[in-house]
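One structure follows; several queries about it will come next.
A single protein chain has been omitted from the complex, and every remaining protein chain is retained in its original position.
After this line comes subunit A, so read on.
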Amino acid sequence: MHVPDGFIDAPVSIAAGAVAVAGVGIALRGARRELDDRTAPLAGLTAAFVFAAQMLNFPVAGGTSGHLLGGALAAILVGPYAGMVAVSVVLILQALLFADGGLSALGVNIILMSLVTVAVGYGTFRLLLRVLPKTRASVSGAAFVAALLSVPASALAFTLIYAVGGTADVSIGTVAAAMLGVHVLIGIGEALITAVTVSSVLAVRPDLVYGARGLLKPAELRTARPAASQVRGEAT
């Protein structure tokens, strides 16, 4: 759901742009800490991954379908700062190359779909992991709740921005109710995909799940130990 031009008035759009610039600037510095000189290729490929994953439509109910926003997923997989940068880059390119989301609303879109989803998603995820037992099930459970909350949080942030700079005379209560209603449903889809994705990455490369680094033991290569007699046989 990319906000187009004309939805939010000009002063608030410009202010949101300034906030987004500051946010992405901070995220960029953090991403360099997370990934050092691998930042460009890894964040770039992560952005390409988020972009492609957003194309994957999943059926919601009654023939409608939703697609992934990917903020929480990216944050859990590559880290909050790198995730923020990757999703912001996706949004910038969508606005510039695909006319998806207004150019004047780019700041609003970055705040809603990158900064808020990542901050809420990753914050929830880490908080939950602090209290849950350190198992694979609790990592994917935490990912589920994180993604579930990140989508309505983004809708709530939209309602706030709308209350300040909205151009339509619709009561804030109506907007909040409509946005939250729809986005709780979308959030469930997002949560399911995020949880199963995180858990399947955990099963193969636990070291690649940034949010659960150090929590679980790395997968070890297990091979059947050859019988003693066989070994002796080979030696001769």
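FYI, a residue touches a chain if its C-beta (ideal position, glycine included) is under 8 Å from a C-beta of that chain, and two chains touch if they have at least 3 such contacts; residues count from 1.
Here is the rule we use: contacts and distances are computed from a predicted model.
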item	value
Choices "PBP superfamily domain-containing protein", "Penicillin amidase", "Cobalt ECF transporter T component CbiQ" or "Heme NO-binding domain-containing protein" - which one is the UniProt name of the chain not shown	"Cobalt ECF transporter T component CbiQ"
Which of A:Q94, A:S114 or A:S150 contacts the chain that the document leaves out	A:Q94
Where the unshown chain meets subunit A, residue by residue	1-2, 4-7, 9-10, 13-14, 24-25, 28, 32, 37-49, 51-59, 66-68, 73, 77-78, 85-86, 88-90, 92-100, 102-105, 167-171, 174, 189, 192-201, 204-205, 208
